[in-house]
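Apart from one protein chain that is not included, each protein chain of the complex appears where it belongs.
Right after this comes chain A.
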Amino acid sequence: MKDFIIPDRDFGTPAAKSKAMVTLTIDGFDVTVPEGTSIMRAAAEIGISVPKLCATDSLDAFGSCRLCLVEIEGRNGTPASCTTPVAPGIKVHTQNAKLKQLRRGVMELYISDHPLDCLTCAANGDCELQDMAGAVGLRDVRYEAGENHFEVRNTSGEKNPNWLPKDDSNPYFAYDPAKCIVCSRCVRACEEIQGTFALTIEGRGFDSRVSFGAKTDTALTSDCVSCGACVQACPTGTLQEKSVIDIGTPDRSVITTCAYCGVGCSFKAEMRGDELVRMTPYKHGKANRGHSCVKGRFAYGYASHKDRILSPMIRDSINDPWQEVTWAEAMEFASNRMKGIIAKYGRHSVGVITSSRCTNEEAYLVQKLTRAVFQNNNTDTCARVCHSPTGYGLGQTFGTSAGTQDFDSVEQTDVVILIGANPTDGHPVFASRLKKRLRQGAKLIVIDPRRIDLVDNSAHIRAAQHLALTPGTNVAVVTALAHVIVTEGLFDEAFIRDRCDWDEFQDYAEFVSDPRHSPEATQFLTGVKADELRAAARLYAKGGNGAIYYGLGVTEHSQGSTTVIGIANLAMLTGNVGRPGVGVNPLRGQNNVQGSCDMGSFPHELPGYRHVKNDQVREVFESLWGVKIDNEPGLRIPNMLDAAVEGTFKGLYCQGEDILQSDPDTKHVAAGLAAMDCVIVHDLFLNETANYAHVFFPGSSFLEKDGTFTNAERRINRVRKVMAPRQGYADWEVTQMFAQAMGADWHYTHPSQIMDEIALLTPSFAGVSYERLEELGSVQWPCNEKAPEGTPLMHIDGFVRGKGKFIVTEYVATDEKTGPRFPLLLTTGRILSQYNVGAQTRRTENVVWHAEDVLEIHPHDAELRGVRDGQFVKLASRSGETSLRAKITDRVSPGVVYTTFHHPTTQANVITTDFSDWATNCPEYKVTAVQVSPSNGPTEWQEEYAAQAEASRRILAAE
């Protein structure tokens, strides 16, 4: 880790986990450390830095650079301090005449094959080789110029066959072999931390070189996923961020939280002035432990992209061009329109959508806007379309609408069931932590219609079972697993008797024991072979600590909530709740989707998941807010759109969500938006929803504001402002200005005041404050008097709701069925380099990995339809049609096709239907009956849509 400029001590080797302590003496000082600690780390603990090059505390010791030699009294030789563990009573010397001479000799050899271009090197001032040359007092290199790796030509002008050109193929970092000292840190980082194994050392001896992939590969064509771990590990300028090459070294850093997925990685935003130089993963971040993925590490360029809108805009009708106005004019226009609508159609005719991309404080203010200012409960959030069934299902069974563990828990897991999630693409940093555990021997069961990378395409790991079910049959599979566990007597009776309601269990056991739930009976329906399902059930029930991780492949179904309940049942049946290494863990999609749900974004719940019908809860809010709160739940997103089409819902304030692209059945969404009189879009870009907006409030990026995000493990992480908002105001300030224009008496001057209000009103947040977060770094809710330091693991001694509740999970087939016209099932997902609707990642260099959405189709289905690889195909469902390129692959089963939804030109959601989860209305994105046929190019809809979008994005020239 490069830490010269922004010190963050590198202890050289990872911390030992032993409880037994050992005392030794280093340079005359006594030090006591856990058994298994390296001498290097023990020395670092008392502030003694032994010179080193190949060691860093994110990687296991390697002992190759021979710079960290020490002497131990009574032992022969000069062992490497990184690979030598401490022993009781030994006396270590890190500096004496002999060691100095040895180190200088080693350093001299290194420098004899390294260019002396420090002044013009991008790593100047941020290079460990430079530091170590200084530390060992290297004053001269006695070796004459000879064979080397860094000169392009020798003195007589002949080309140096050992010289390799710089590899600039990756858009974010460069690999310059001339500067490499072959310490293997990058190779080890790729293996140990990221688990991709894209790098190797080729050749040996003097010919040893770092190689991306095989001989003919470049960084881009290799297996590299651009997570940045190698760049982070490199001690020299060999692997260097291009942004540092362009700008120079940073001079300060601010700890903040990534604004992409629900893992919630902590980063250091490294700055020079108010320019962001690079984002580097923060090693004390409790979610990511110093790791990152391509999105958080590199894909931040959208924040300064030219498409970003920096001035508020208004227009009378969506057919007009936009007109840039001042903030005051925009507020006046928007509030007048909203007031007019309320006067004419009543207070229930308007509503808000909060954003899972914005901070907790911002989501809180937006829902407060509708509850306290508009005086209705018409608030919803993007969680509606992703994890609302998680909230419902886990709330019903366990009593809290959130995952049970922290991410560290995976380090103690023995068997993982992964259902409907593809972490190597969707939650890459968690995937790396999972892969590390799997390489240590934990077993993996994948339940997914598609053969995801973790099944058999990740080096050194392989799933024990892959249950490739037919899309839409999750409940049948989960119930069949429970059938095996119950009928084969694999359940944990003691746990159930102690922690759950025994009568409910007996009802449930009777239900699942019915032979119609046996894997033999359901295999024809689910496509999962009975023996494989039985093997999976036995492994989970009896394989030690069993943890279930799941994603949107569980929730985005007409029976999403039922599957979540089924998953909770499995965990309770096997006693896998309430300790490290087990639990039920939803992998949440967006950075703050957990938080936006916690903040009362749903129409039926006030902050902290308390129902609006509850008089006592309402009273608490009413007394603080000084208003009357509606005791009827408001409208959900699909209800708002239905009501808009009917003419009873007229005004919407939509913050940081692109419902036109992300919500199902695009045509219906468009019709709903078009029917409204005032749509206010608050976003970084003119997104697709803005095509139907009358007011546009430019948003601020996560770099430009203070606040908090809550990740998938309920961890509240600070977001810190590293630069001023480019458009003038943080999003919470904009919401406040709008509320003030609507007549509200709000005067927050800092988000910490909003958090204080949340803490005051919400028992599970009672102990949360910015001071507490400064102190602890982050905290997992519930955080209150009972748990002042937060709650890493939930339900330890008992379920939050009291007794765990078993609920019967009857499988009901979705109404979305294949037939002669639409014989294939479409399921959707995402890819590593792109994020959600792509509004951000499409505006970064990440497009080199994924420039367009493609349709994965099985060779058998492709051949039947005469579809060739790379050819345009038309994808049609009952709802609509679109076209995109086909990719022929056996990762999908026959009868199933798959695509991503990152690009608005594809509009995959034209295809998806408006079927949704019975409990929460979460749309059934994961199952749509479709037909695929060869095509020449874009469909009529795509052309019309593109024309409308272009017309709608016109902005009048300033007068």
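Here, a contact is a pair of C-beta atoms (placed from the backbone, for glycine too) under 8 Å apart; a residue touches a chain by one contact, two chains touch by 3 or more; residues count from 1.
Quick note on the criterion: contacts and distances are computed from a predicted model.
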item: Listed names "Citrate lyase acyl carrier protein", "Glycine cleavage system H protein", "Formate dehydrogenase subunit gamma" or "Urea ABC transporter ATP-binding protein", matching UniProt entry of the absent chain; value: "Formate dehydrogenase subunit gamma"
item: From A:88, A:165, A:203 or A:870, residue that would touch the chain that is not displayed; value: A:203
item: Among A:244, A:461, A:496 or A:629, the residue in touch with the chain that has been omitted; value: A:461
item: Touching residue (missing chain; options A:19, A:139 or A:215); value: A:215
item: Contacts of chain A with the absent chain, listed as residue ranges; value: 196-204, 211-217, 222-223, 456, 459-462
